[in-house]
Each structure stands twice: as C-alpha cells, then as structure tokens.
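After this line comes subunit A, so read on.
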Amino acid sequence: MPPTAPPAALADVTASDAALRRYLHGLPGVDAVGLDARAAVLGTRSIKTTAKAEAIDLAISMIDLTTLEGADTPGKVRSLCAKGVRPDPGDPGVPHVAAICVYPDMAAIAKDALAGSPVRVASVATAFPAGRAARPVKLADTRDAVAAGADEVDMVIDRGAFLSGRYLQVFEEIAAVREAAGPAHLKVILENGELSTYDNIRRASWLAMLAGADFIKTSTGKVSVNATLPNTLLMLEAVRDFRAATGRQVGVKPAGGIRTTKDAIKYLVLVNETAGADWLSPDWFRLGASSLLNDLLMQRQKLATGRYSGPDYVTVD
Partner candidate 1 sequence: MSIFAYAPAPESRAVVDIASSYGLFIDGEFRPAAEDKVFPTHSPATEEQLSEVAHAGAADVDAAVRAARAAFGPWSALPGSERATYLFRIARILQERSRELAVLESLDNGKPIRESRDVDLPLAAAHFFYYAGWADKLAHAGFGPDPRPLGVAGQVIPWNFPLLMLAWKVAPALATGNTVVLKPAETTPLSALFFADVCRQAQLPPGVVNILTGDGSTGAELVAHPGIDKVAFTGSTEVGRSIARTVAGTRKRLTLELGGKAANIVFDDAPIDQAVEGIVNGIFFNQGHVCCAGSRLLVQESVREELLEALKRRMETLRVGDPLDKNTDIGAINSAEQLARIQELAAAGEAEGAERWSPAGCELPGQGYWFAPTLFTGVAQSHRIAREEIFGPVLSVLTFRTPEEAVAKANNTAYGLSAGIWTEKGSRILWMADKLRAGVVWANTFNKFDPSSPFGGYKESGFGREGGRHGLEAYLDV
Partner candidate 2 sequence: MSEKSGARLSVFKTYKLFVGGKFPRSESGRVYQVTDSQGGWLANAPLSSRKDARDAVVAARKAFPGWSGATAYNRGQVLYRVAEMLTGRREQFADEVAAAEGLDREAALAAVDTAIGRWVWYAGWSDKIAQVAGGANPVAGPFFNLSVPEPTGVVAVLAPQDSSLLGLVSVLAPVVVSGNTAVVVTSERAPLPALSLAEVLATSDVPGGVVNILSGRTAELGAPLAAHQDVNAIDLTGAAGDAALATELETAAAGNLKRVRRPAAAEDWSADPGTGRLLSFVETKTVWHPIGI
C-alpha cells in the first residue's frame, strides 16, 4: 500500500498552511509560451509503420474506458465492460483496456461484468465532478465505491480551496480520501481547466503527490478545457521531478478530449520524451477516453489490411 504520509524529506513542508504555501510557491515557475512551444514540437513527431503499430496497442492497453453520464444504466456499463475486455470481436490479438471508469453506483455492475478478466474497475468519487460536498459525504462516496469493488478511485480536488490558497485543506482532504480508499489506487483529478494557470497546475500536481496520490489526472472531462498536450507535459515533468526528489513514482492520466489515434500517439510521445520509458505502461500512464478506442481500432485495422476502415467496422457500445 502506498504511503499516506508525505516522504520524510518533505514532511515539514506540510506542517502548516504557510509552510505548504512557501514550498509550492518555491517550485520553479512555468513559462507558458515555452511550455506550449515544447508541446507543439513534440506534437510534430511522426510515428509510422512498426512504431505506430506498437503505439496503438500500447495506447489501447492504457485506456480507462469511460462512461460518466447521468443516463448510464447497468446495460450500458455491461456493454462497455465487454468492449473493454475484448475491444475487437474479430481480432483476439487486440489488448484489453486498462480499466472501465464509471460512477460509484455502477462500480458493482462493472465489477461483476469484469469478473475473471484483468480489466480493472475505476470509479470516480468525492462528489465528482464538482466536488462540492461536505467531506464526510466525499469520504462515504469513496468507501462506497471501494466496497462496491472499485480497484481504483478517481477523486477530484477542492478547486475552490486551492484557488483561495487553502492548500492545507486540499492536502488533508486528499490524504483523508487516500485513507478511505484503502487498497484502491488513488487518482487525483486536478481539473486543470479550472486551475487556469500552468503555475497552479504544477503546484497542484506536487500537492497531490505529497498527499499520497498514486496518479495525477488532468481533468474530469466535464469542463471546457480538459487534457491538453502542454498541461499533460507539465504534469509529466512534475512526476519525473517528484520521483527524483523522493524516489516515489506517480502515474499520469490525461482525460477528456482525446479522441483520435493521432492525439493518443502525441501523448505517448510526451511520456517517452519527458518522463521517459519508465512511465510507458498502463501501470504509470492512462488515457481517460470513450470514443478514442474505436479510432484506435480503425487505425489498427488499417495497418493490418492496408485499407481505411469505417465506423461500421467497429462496435458501438
């Protein structure tokens, strides 16, 4: 089980709101123009032929196949689970996805549907997506999800508290959820679109990692700005630097707006050239997505047959 307390070397930085603030504000600044430019250059990498085939399978294996709608039903979730276990009915060589990501009340359905498969159940929690609920409710939500069989919990941070500088409150809440989640892996959603600045995203990344996050995740997919190449690049720098500082490796999950194979490969390039090969596995990098999987399958079919595929040749789930 991952540590719930910050690494010893950094223990005193979380001793008080003031200490935490000094620490987070002492992290190197982010020059937005430079960060965007670096992400854009990496976005021009051309991944073709054998490399593309490897990348497609790697991307499929990293997907947290997601349905987070008010209209979700057990039927919808079961169908998504079937898809996640065997994405292409015509080709057993296609890897399974990493996890199925659902609301807590669907976690038990997903657990049941995925029984016997290596695909994990991820559940959002803590009053996702806004996170505007009392702490006991958030903790109950978390315990509920884990009790229903969630292997992974995707929590949201309190962006209001973060933006008003109450960093210790955010830290303590993450730590409390970390504890409530028990054996489940904890992914901490920063909601980059609401944090607004790259400096904030770097600080929130460190705050979440100090509080015990196993993964840091860009966004809920429910606001206008979700995962972008620059904000994911920035979070990859954060996990890289955090491991160098503490020895503990934390994963990254961009989510929301990643729809095409081309997009997904750009994210893999970011991982490869920023955090490095140690992060190139579903254990350390995930792609939160729904429609992405079908595009990956169509591109996979194109590579296999030489013909462009069409939406009628992949399943709608």
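A few points about this structure:
Methods note: a residue touches a chain if its C-beta (ideal position, glycine included) is under 8 Å from a C-beta of that chain, and two chains touch if they have at least 3 such contacts; residues count from 1.
These made the cut because all candidates are chains of the complex that A comes from, given by their letters.
The model shown is predicted, which means the values in this text are computed figures rather than measured ones.
In summary, of the candidates 1 or 2 that share the complex with subunit A, the touching one is 1. Those residues of subunit A whose C-beta lies close enough to touch candidate 1 in the complex are 28-31, 33-35, 37-38, 41, 44-52, 54-55, 58, 237, 268, 272-273, 277, 280.
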